[in-house]
Structures are given as C-alpha cells and as structure tokens.
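What you see is the complex with one protein chain gone and the rest in place.
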Amino acid sequence: MEAATAPAIMRGEPLSAAAAMKRPSRFGDKAFEWLTLAMALTVAVLVILIGWQLWQGSLLAIRKFGFHFLTTSTWDPNAEEFGALPFIYGTLISSLIALLIAVPLSIATAAYLTELAPWWIRQPLASLIEMLAAIPSVILGLWGIFVMIPWLRDYPFPWLKRLFGWTPFFTGPIYGPSMLAGGIIIAVMILPIITSVSREILRSVPDLQREAAYGLGATRWEATRIAVLSYAKKGLFGAVILGLGRALGETMAVTMVIGNTPQIAASLFKPGYTLASVLANEFTEATSDIYLQALFEIGLVLFGVTILVNLLAQLLLRTITTTSATRAVQ
Amino acid sequence: MEDLVMETPEQTVMERLQQGSAPPPEAEMPPARTFEVKNLSIWYGEKRAIDTVTLDVASNAVTAIIGPSGCGKSTFLRALNRMHELTPRTRMEGTVLLHGEDLYSSAIDPAIVRRRVGMIFQKSNPFPTMTIGENVVIGLRLNGVRNQKFLNERLEKSLRMAALWDEVKDDLNKPGTSLSGGQQQRLCIARALAVEPEVILMDEPCSALDPIATAKIEELIYELKAKYTIVTVTHNMQQAGRISDYTAFFYLGRLIEFGPTTKIFTNPTEKQTEDYITGRFG
Partner (left out) sequence: MDTRRSDNHPWRRFKSALASVIAFISAAFVITPLGLVFFYLLVNGASSVNWAFFTKLPAPVGAPGGGMANAIVGSLELLAIAGIIGIPVGVLGGVYLAEYGSARINSILRFLADVLNGVPSITWGVVVYGLVVLRFKGFSAYAGGLALGLIMIPLIVRTTEEVILLVPNGYREASLALGVGRWKTIVHIVMKTASKGIITGILLALARVGGETAPLLFTAFGNRFWNHSLNQPIAALPLQVFTYAISPYDDWHRQAWAGALVLVTGIFCVNVLVRVLTRGRGASVV
C-alpha cells in the first residue's frame, strides 16, 4: 500500500484513509528504543562516574597515607597530617545514637499506623509524617541551632549528667553543640523514612496472618506482635538499614549542631565531627593539593560506606516486598 | 478443506433476494477469500498454542471461532493481524495470506498489516485522555493524517457506520470514558473503522456487555459484513449461531472442524464438535 502524494488532496478528490496515512517508520521505533536505553544506562554510568571521580581526586592522598588514613586520628591541615579516624568515629557514633532513638519510635509508630490506630487517624498521621520527610536538612539544622540546642543545654543534658554522670558518656562540661545533639538531630531526620518503609512492610503482611491470630482470640497487641511484627522481621531490619544509610550521609543538620571538632572522646557532650560535616565545612578552605585530596578521600570513604549499607538495605528489602517499599525510599 | 459458500462483494444476500432469487451456491462466481491460512503453528516459548491449522476466511462474511478456554482461539485471531508477536518469545510457522499477500514476509511492516486488519478487544478501551471525537480519529492522526476536513468527514462516517453517530453527535467533546459499556465498544469499533481496514477481528466483543448492548453490537456486525470481512472469537455458542456465516471449532490448538454455521450446528462431522455444541464438555 503506498501513501498518496499531495496532488490528490489538492485536486479535491476524496481520499482513502490508506492513501492519506503515512508510511510507518521502523527507524523511529528503533531510534526511540536506543534513545531511552541510553538514558536508562546513565544510572549505571553515574555510579561508575562517582566512584571514578572520587578515586581520581584522592589518588595522591591514597598513595601518601595508605591504609593509615583510616586509622590515624590526627587531622591537621597545617602540618599536612590527615587521618580520617575522628570522622569515621563521629559518623558511626552519631548514626548509632540516631538509630537507638529513631528505630523504636519509628517501628512503634508504623505499628500504630497499620495495626493499632483508629482508622480515621491513619492517613492524616501518615501524611504528617511524610511532610516531616520533606523538611530540608538545613532548616532542621537552623531549628537545631536556635531552638533544640538551647533547650537541650538547659534541660535534658543536665538531667542526663545528674543521672549518668558517673559513666564516661555523660561527663564533662555541657556546651550544647555535641555528639549527642548530632545524634538527636539525625534521629529526627531519619524518623520519617524508617517509619514509612516500615509501614509499607507491615502493610504487606498478608491479612491471613492477622486473621489467624485474631481467630485464636489474640488481643490487638498480641496479634500485632505474633502475626505481624515477627513475620515482617526481615523487612523491618531492611528498613532500619535503610535508615542507617540515610543517617551516615546526613550533612547539613549535623554540621550545624555537632560542634565540628575532630576529636575522639567518650563523652557525648563533647563536640564531634562526621565525614559529611568535614566535607561541608572544609572543602572550600582547602588550600593545598594534599588537603583537597584528603578531603576527596573522605568523600570516597563516605561513598563506599553508604553504598555498602544501601546495597545491603536494598537486598534485604527486595527479597520480601513489592516495589512500594523501595519506592517509599523517596 | 471445506466447500465455501461465497457471496459477491458487491451484493448482499438481501439485495439478491430483492432481485427475486438467490442463485444456488454452485452457480456463484469463483470463491473470494480474504485470508488463506496454511499449516499455521504458533509457539509461546516451548508451548505449542496453535497446531498446523489450515483454513480460509470468506470475504464479506462473519466467521466465528469457538471452542473451550485455552483452545487457542484468541491466539489464532491475533495471528491474523500479527498481534500475537507482542508476547515475548513467540514463534510461528506456516503462511497467512491476505488477498494473496504474505502477511509475515519481511517486506511488510506489521503496522501496515494492522491498518488493514483491525481489532476490537474484549474489554472496550477508549483512550482515557481523549474525547469521543479524538478517540475516533486518533488512528488516522497518529498515522500522519493532518487534513482537518478529511478527519471530520471520517469522524462522522465512522460513527455512523458504528451506529453511534446519533447518540453522540452533540457530545463529541465529552471524554471517551463517559459512555456506557456498549457505547464504548461501539466507539472502539468506530475507531477501528476510521483507518479503513479490510478486515475486522473481534475478540469476544460482547462478553463484558449486558444483553441489550450485546444485541446492538450483533446487529452492527450484521450490517458491517456488507463492507468488511469479520472474524470473531466467541465463547457464547448461541451468539455464534446467531451472527456467523461460518464457524471454526478449535480444541487444544487444533482446528477440529470448519464449515458453514448451519452445518456445524445442525450436522457436525466430528464427534468432538458435536460434543462441544451439545454441551457435553466446555
């Protein structure tokens, strides 16, 4: 079947549809497929790009410091001695504190939202929590500096010191900006994500499980504990790891409240420093090549750690859930 | 495989009856066939869905395809416009000729095949983002037709042929989905007719419709066969008996029997056919 040429229309003759329609283009189909493939492949390219760029940028430092970079605790730009240990310590401790606070709260809230709350409260509450997730880190940091830290300094911290001052964790003077403040603010930032992913996971537990428990005469809490929470253990663990991944990379809010002092101290009242914070603070101050390279290497360490943790989280979540839980990551 | 009773493309039975007599079949002009299918086999992966089917589809007639679930009726229907190729890992052997042309030759673009052989689906699917009018002409527009006057003419003509014009002519700007189920299916028919196919394939077009809407569609099929060749899959045997001129009975991918509908339903040759018709299995 051939497409008609223009003259037929211009002569005013009635056309058949077949004559009026254009030839289908196989080229168009192939081109579109290749175009979209190229766009989809960018995600793979980006992962490689990040790794390569960070590696390239830190080569000098890697060659100079080697593995000791990860174990040295001196960070002295003037003397050109760079060790990442204080930041690794700070990142781990602040994230750990954040998890200790956020995980119980988040999972309890997720259980509340899916099992225990009256039905009319569920969606509004869930929406509020999603709104919390939308608050940018820098704004939470602003609130952290001017509202949270003064309050912490006046009430909870002295109280903690009174009760637990005999332990090494709560000794020393209370300045305000501290490892503990950093941990708390990270907790606030990761609460929404752990809650929403946990919620998706709990929702995906088949009703059959719940019905079986209720059918045996279980109370609300018993059914939740036996039928839902233990069934969803693996997924909940994945949600926690996801929260950890987010905590490790948290930058602005932490930088604003943690004190930014590269030291390793037991007391949580002392200021600390994280991998992300040192990048935020010192990148533009790097005066020498080796300084910059050391910072790139910090970026590489941070990237490596978060990639591993996120990989683990995704693997855990993928083995048991639908795409909705991984979607909740965003 | 069987004798086919042919009608001339230019005259319908009604017209010939009005002329005084319908000439006996033997005095007809040489048979006009739309499709010639020879030894068609289709595989989905390892599974053979259609097994060496040979059958000719008469022009300007309704051919019904019946059989129990899973017997390959839909697969066979889709093979007639190469829609089965949308499923991954399909393979076919044999030939399908449309008016003598090989539909599966590498020279033919499947898109052209589908313009000549249109399809109506079980669940009516007018495009949700478009109005009634836009739905009807979308096939033409996406295939490159720009002439607005032509499109408007085609819009009215297709809707009239689908017996829908009077019902929607004032509502052409309403969404396609605002119509009732039966009207939506007729809208889909109008949409298919707009690109002027030679054949209309229908995959259980009435199975989602109530009896009144079904009756309207069946009436429409009867009217359409004057200009088009129609092949319809149906699981409803009474419907096949009502509307079709020829019937093909499939079972487990094989063509068991094919012939004029009256013969299949009153005096089938194969025992399996008879068993199915009489409801001994289904």
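Note that the chains are named A and B in the order they appear, and that numbering of residues resets to 1 at the start of each chain.
Methods note: a contact is a pair of C-beta atoms (placed from the backbone, for glycine too) under 8 Å apart; a residue touches a chain by one contact, two chains touch by 3 or more.
These figures come from a predicted structure and were not determined experimentally.
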{"item": "Residue touching the undisplayed chain, where the options are A:94, A:109, A:178 or A:267", "value": "A:109"}
{"item": "Which of A:191, A:239, A:258 or A:316 contacts the chain that the document leaves out", "value": "A:191"}
{"item": "Touching the absent chain when the full complex is considered, from A:61, A:98, A:152 or A:302", "value": "A:302"}
{"item": "Subunit B residues touching the omitted chain (full complex)", "value": "81, 83, 86, 111-116, 118-119, 121, 123, 125, 127-129, 138-139, 142-143, 188, 191-192, 195"}
{"item": "Touch residues of subunit A, complete complex, unshown partner", "value": "21, 24-26, 28-29, 31-33, 35-37, 39-44, 46-47, 49-50, 53-54, 56-57, 104-106, 108-109, 111-113, 116-117, 125, 127-132, 134-143, 145-147, 188, 191-192, 195, 217, 219-222, 224, 242, 245-246, 248-252, 256, 276, 279-280, 283-284, 295-296, 299, 302-303, 306-307, 309-311, 313-314, 318, 323, 326-327, 329-330"}
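Everything below uses one rule, namely that only the chains that are shown with their structure count from here on.
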{"item": "Touch list for subunit A against partner subunit B, complex", "value": "1, 9, 15-18, 20-24, 26"}
{"item": "Of subunit B, residues touching subunit A in the complex", "value": "109, 111-112, 115-116, 140, 143-145, 147, 150, 154, 194-196"}
